[in-house]
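Presented below is the structure to which this report refers.
One protein chain omitted, others in place.
Then we have chain A:
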Amino acid sequence: MINSDTTILEKSAKHAATSTPVSLARRIGGLSDRAIAWLFITPTIALLLAINIFPLIWAIRLSFTNYRANRPNAVLENVGLQNYHRVLTDSDIWIAMQTTAHFVFWTILLQTLIGFSLAYLIDRKFRGHAFWTTVILIPMMLSPAVVGNFWRFLYQPQIGLFNYIVSYVTGVPPSSFEMLGSVSLAPWSIIIVDTWMWTPYVMLICLAGLRSIPDYIYEAAEVDRASAWRQFWSITIPMALPFIMLAVLFRGIENFKMFDMVMLLTGGGPGSTTEVASITLKREAFESWRTGRASAFAIILFVAVFGLANIYVKALNKVKQR
């Protein structure tokens, strides 16, 4: 039975092949379709291997050595797990990890809350909603370097617009506080800028989620006498949840390796109050030149993010399947 099926399939395939006037394979000097496929994907694979996979493997190798990039000719010694042991017992690194977690938590919380609220408002489809969507998206389109430099000016105690507005609203003199220079405010100054820049991104994803909910579900709920509050909690939130979770995943991964904004705004200071993991990593690698240990740290970070993201994606799939 199965055999006869395959012969029919083969026959029709053969028929299709012969009925195509000039097959692609024949034109390219007798190469099989499979060979042509390889021909097309080889450059991509080679590039990926060269700039992603090879450095990763090389970093793994270096993480077991005492290699220092500023002394490339020194004798390479295998130190086993010593680098990993040092990283995991280094109290500075643990503080940096806590700082990172703090950033990730607050940026995700604020961006999700504000982003979803904005999406919910924009989804009301009022006059000019397309225009306002574009306006809201502008921060996201700017280069992080530009954003960082501009916010340095905005946070300037004497001439900064941010300090001026805060003083206008609260009455506190503008030069009495320094967003970037004070130990208690500096972490928040970075959280504010990141939220300003990336909330639109979260909004966009949430908006896609809200737009995917068909109108008739709301109409059915309306006829079923569900209040606006109940519609929100029993239709809007559950149906938009996979999208919200996706936004959280993207922002979480992105902010775990937050580097540019911190580097431009505070450089990790004052002291080490805003020194997130990626800044510590950079210092280890390019200021202390302990390349081996920095590699070990990078691998640990990679495994942590990869593991967390995997657990999260499993949860996301579960929500989606409902």
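In the analysis below, contacts are C-beta pairs under 8 Å (C-beta built on N, C-alpha and C of every residue); 3 or more make two chains touch, one makes a residue touch a chain; residues count from 1.
By definition in this document, contacts and distances are computed from a predicted model.
Student: Look at the options "Multiple sugar transport system ATP-binding protein", "Aspartyl/glutamyl-tRNA(Asn/Gln) amidotransferase subunit B", "TonB-dependent receptor" or "STAS domain-containing protein" and return the one that UniProt uses as the protein name of the missing chain.
Tutor: Of "Multiple sugar transport system ATP-binding protein", "Aspartyl/glutamyl-tRNA(Asn/Gln) amidotransferase subunit B", "TonB-dependent receptor" or "STAS domain-containing protein", the absent chain's UniProt record names it "Multiple sugar transport system ATP-binding protein".
Student: Among A:166, A:185, A:226 or A:308, which one is in touch with the chain left out?
Tutor: Answering carefully, the residue with contact to the hidden chain is A:226.
Student: Among A:46, A:130 or A:217, which one touches the chain that has been omitted from the display?
Tutor: Per the contact definition at the top, the residue touching the missing chain is A:217.
Student: For the chain that got dropped from the picture, name the residues of chain A it touches.
Tutor: Output for chain A: 214, 216-217, 219-227, 230, 234-235, 238-239, 322.
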